[in-house]
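With one protein chain held back, the other chains of the complex are shown just where they sit.
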Amino acid sequence: MELDSLYQQVILDHYKRPLHKGLSKNSGVQVHHINPSCGDEVTVKVSVNDGVVAEVTWDGVGCSISQASVSMMSDLVTGLGIKEANVILDEFTALMQSKGTSAGDPEILDDAVAFAGVSKYPARIKCALLGWMAFKDASVQAQAQ
Amino acid sequence: MELDSLYQQVILDHYKRPLHKGLSKNSGVQVHHINPSCGDEVTVKVSVNDGVVAEVTWDGVGCSISQASVSMMSDLVTGLGIKEANVILDEFTALMQSKGTSAGDPEILDDAVAFAGVSKYPARIKCALLGWMAFKDASVQAQAQ
Amino acid sequence: MSNSSSPLDTAVIRRDFPIFTRTVRDGKKLVYLDSGATSQKPESVISAEANFYRMHNAAVHRGAHQLAEEATEAYEGARESVAKFLRATVDEIIFTKSATESLNLLAYAFSSGDSLNRFQIKRGDRIVVTEMEHHANLIPWQQLAKRTGAELVWFEVTPEGRLDLSKISELINSDTRIVALTHQSNVLGTINPLEQIVARAHEVGAVVVLDACQSAPHKAIDVEKLGVDFLTFSGHKALGPTGIGVLWGRSELLEDLPPFLFGGSMIENVSMLDATWAPSPRRFEAGVPNMAQAVGLASALEYLTNVGLEKISAHELLLTEQLLAGLANIEEAKVFGPESTVDRGGTVSFTVGAIHPHDLGQYLDSQGIAVRTGHHCAWPLTRKFGITATTRASFYLYNDASEVDALLAGIAGAQEYFKDK
Partner (left out) sequence: MSNSSSPLDTAVIRRDFPIFTRTVRDGKKLVYLDSGATSQKPESVISAEANFYRMHNAAVHRGAHQLAEEATEAYEGARESVAKFLRATVDEIIFTKSATESLNLLAYAFSSGDSLNRFQIKRGDRIVVTEMEHHANLIPWQQLAKRTGAELVWFEVTPEGRLDLSKISELINSDTRIVALTHQSNVLGTINPLEQIVARAHEVGAVVVLDACQSAPHKAIDVEKLGVDFLTFSGHKALGPTGIGVLWGRSELLEDLPPFLFGGSMIENVSMLDATWAPSPRRFEAGVPNMAQAVGLASALEYLTNVGLEKISAHELLLTEQLLAGLANIEEAKVFGPESTVDRGGTVSFTVGAIHPHDLGQYLDSQGIAVRTGHHCAWPLTRKFGITATTRASFYLYNDASEVDALLAGIAGAQEYFKDK
């Protein structure tokens, strides 16, 4: 079924058992992003130490794509240098804009290649990017501190 | 030629040799009307004594239809009781809205039946009515005095 | 299951709509249940618009040539059609680009007259809306309140999705100048009790602005009977083209209403420093208007009138009844809005268990079923219900009972699909 390309098992797993959900008590930069067209919301809290993403936690409500994406993102970038994290972010963004022509680089994206199918559904790209954009926003602010 | 139904000789005569043109020095009510879509303007001055239209003079710039119409109007209503003048006005208005289906009643309209052709040219109806509407406005005000 | 008691022959109607000749998602039949967002168009409407361009296109009110005459006749004829449709008089019909523009026109007009203008809103005045308004009938009034210092208050919505009228006399008090509300909720399907609200509004001298976006396309409107003061709807939800809306206002009110957009054709006289205005409706239609769209809209209203609005409402209610009954049988399904068909139109919002509406919508789409998901531009309302989104099915004259069945089957399929994984 075509729909399976969108709802890969790993996405639904993250949706059902999200990682790093629940905002940490540790200090960090917290941002709140909203998808105005559907009402989905995500709060992402990021702490950066010496150029390394020390902790990413989040909370939110939304569809499987948006929640799974933020869950996977938080797991992927934690422990990476900001530069490396941004490489993944850029690769993920490019994948989303590929209109189904790219499968994504698993070397860079790891499990997040599962979102490749989303790029064929233009209305869902924003869902998949919601958490990433929040991370970008928060990490830029965190570095500026 | 179809156009001749619009530009009757009597209309062009009034256009070239307008009657009652030039505003009277006598007291009266003066109104200024404009056709906003083409810029034509007419000033009409009316004095009413004991329910009788004593004097109608006017000035203006505009197309043959608008100028001939105000000229003929001023000649037609001068000396009439306000009620009689309004009968002509109503008849003329009805003629203009007849979309070419009426020839106008010469008993009431006299020479103004020449404007029957105008009703086939919707864009020109306002031209023909410009002076009449000004007269209506002025005479109502004059009676209220 | 086909509902034999419907007064409409949908099979015949569907033939008039070219879009139903296509399929979606690899050959699936298109089940279009998103008419609340925008309706599909019959060929007659598409042709009316095209034919205007092909044969009569010219700028209205401006040229001294035959095409200009014909275009003016077509455009002003469309105005007459709309007037007839609303049982209004022709000079009370203003063409805008959308209901959104109409409502903004009004909201701006209430703060752009001089201080003596009867519409001028000021500090201490009150504007009343409801919690179920579409953003288009909420944010313009928020902004008006901010600009003027007026107070914005609202009717709350009960858990059943009705307006809570218990505090009507306190809400609509003697400071109230405007009561703006929707005729039918685009989320809940609720039809609001106008009579009581209009009576109270007029008692205190307020004007009533009715958002008829979700009602005028589906039920016969008589502005005199409704008793409201302004009314608007969009063409595209009423089988008409995009890019056209209608604003109706009582002529004695329009007379004093300040203009909104400034430019050609709305003037009486212009100098470098000042200008004066033409009478309504011209005063509110600056520039070369959306002529072809007005012509298309007139054709759409004619289509609706020919089918019969009573029949359309009755037909939609049957489908609504069927869907509500079907949803009642799905344990996980929760309906937002009235569960009976009393004072209700053919729009049904619901959630299904933990399946996010967006995911449900996506699954339905994979089955060819087009619904809408999200807050439906009534975000404060979805928040009031403590949710972020619903799935919404909305019916129109071309939908039939088999499509309700398809939707119900689709919901079951989605439950299966997302459970299994």
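A few points about this structure:
As written, the chains take the letters A, B and C, and residue 1 is the first residue of each chain.
We adopt the following convention: contacts are C-beta pairs under 8 Å (C-beta built on N, C-alpha and C of every residue); 3 or more make two chains touch, one makes a residue touch a chain.
If you're wondering where the values come from, they're calculated on a predicted model, not measured in any experiment.
Of the listed residues C:M291, C:V352 or C:A414, the one in contact with the hidden chain in the full complex is C:M291.
Listed here are the chain B residues that touch the chain not shown: 1-3, 6-7, 9, 12, 37-41, 61-65, 121, 124, 127. Residues of chain C in contact with the chain left out of this view: 18-19, 22, 24-25, 30, 32, 34, 37-38, 40-41, 43, 45-47, 49-50, 53-55, 57-59, 62-68, 97-101, 103-104, 107-108, 112, 131, 134-136, 138-140, 142-143, 147, 152, 154, 234, 236, 241-244, 260-265, 267, 269-275, 286-293, 358, 361-362, 364-365, 369-374, 377, 379-380, 383. Although one chain is not drawn, its touching partners on chain A can still be listed: residues 34, 36-37, 121-124.
One rule holds for everything that comes next: only the chains that are shown with their structure count from here on.
Inter-chain centre distance (chain A to chain B, centres taken as mean C-alpha positions): 76 Å.
Distance from the chain B centre to the chain C centre is 45 Å, each centre being the mean of its Cα atoms.
Contacts with at least two other chains are made by no residue of chain A.
In chain C, no residue touches at least two other chains.
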